[in-house]
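Some notes on the structure that comes next.
A single protein chain has been removed from this complex, and every other one stays in its place.
Take a look at subunit A:
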Amino acid sequence: MHDAQTQPTVYHKNSLGGSDIKVEVRDVSVSYGEKQALFNVSLDIPDKSVTAFIGPSGCGKSTFLRCMNRMNDTIDGARVSGSLKIDGAEVNDRAVDPVVLRASVGMVFQKPNPFPKSIYDNVAYGPRIHGLASGRDELDAIVEQSLRKAGLWAEVSDRLQDPGTGLSGGQQQRLVIARAIAVNPEVILMDEPCSALDPIATAKIEDLIDELRENYCIIIVTHSMQQAARVSQMTAFFHMGSLIEVGPTEEIFTNPLESRTQDYITGRFG
């Protein structure tokens, strides 16, 4: 058996940094068919902060992220076990409707994926299907507010009816963030949101993440150690499907308790 399974997760002393716990994860395992992708992950994620998941490719961090809004349900043969509570409510409960869950746990994907519709319709889609706006004016307000929060309003306010796919990559990603914000989620999941963007667009997204932190619990998967260091308050290091170490970002980067974390951060593998 692989040692990742047996080794307990290493917690830093003040891992919560004093914030409220938003997500409480206990013994979550995921397998796709015969293959187990995630082994007994237990973790607390604080509210109103940015938590970064780092680790080499295939370490299970994206899989874990997808547990939070039950996106693994959409994959055939995926099985999730363990307990994952958001604000004390069990996510993996059969009674929980993933549709309702996903309205409060927004997600931003690796590649910008705006709908091939107008900018306005992209942002308005979520509020429309959830019935969040009772009139045209209210919907307009939600769209404007979301685009403002995503820092895109100034750039697109005069062409809301243009197709969202016509924007640049960085703008598209911010549009997608606006779309996620529009349904008023509590948690925003970001799966490598900057990997398809150039450095300038990346910087903008990072600034945006920093601003959004004030209102949302943000969980970000990233391959870039610098990005994790720049935007996150908490960092969790995954390896071979296991959570190796979790703690305040500064401590993980300056004083990791695990040698594997040290090796990964210093670029000796991964």
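Note that in this section a contact is a pair of C-beta atoms (placed from the backbone, for glycine too) under 8 Å apart; a residue touches a chain by one contact, two chains touch by 3 or more; residues count from 1.
Everything below uses one rule, namely that contacts and distances are computed from a predicted model.
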Absent chain [UniProt protein name; select from "Protein translocase subunit SecD", "SufE family protein", "Phosphate transport system permease protein PstA" or "Acetyl-CoA decarbonylase/synthase complex subunit delta"]: "Phosphate transport system permease protein PstA"
Listed residues A:67, A:119, A:150 or A:183, member touching the removed chain: A:183
Hidden partner chain, residues of subunit A it touches: 69, 71, 74, 76, 99-103, 106-109, 111, 113-116, 125-126, 129-130, 163, 165, 176, 179-180, 182-183
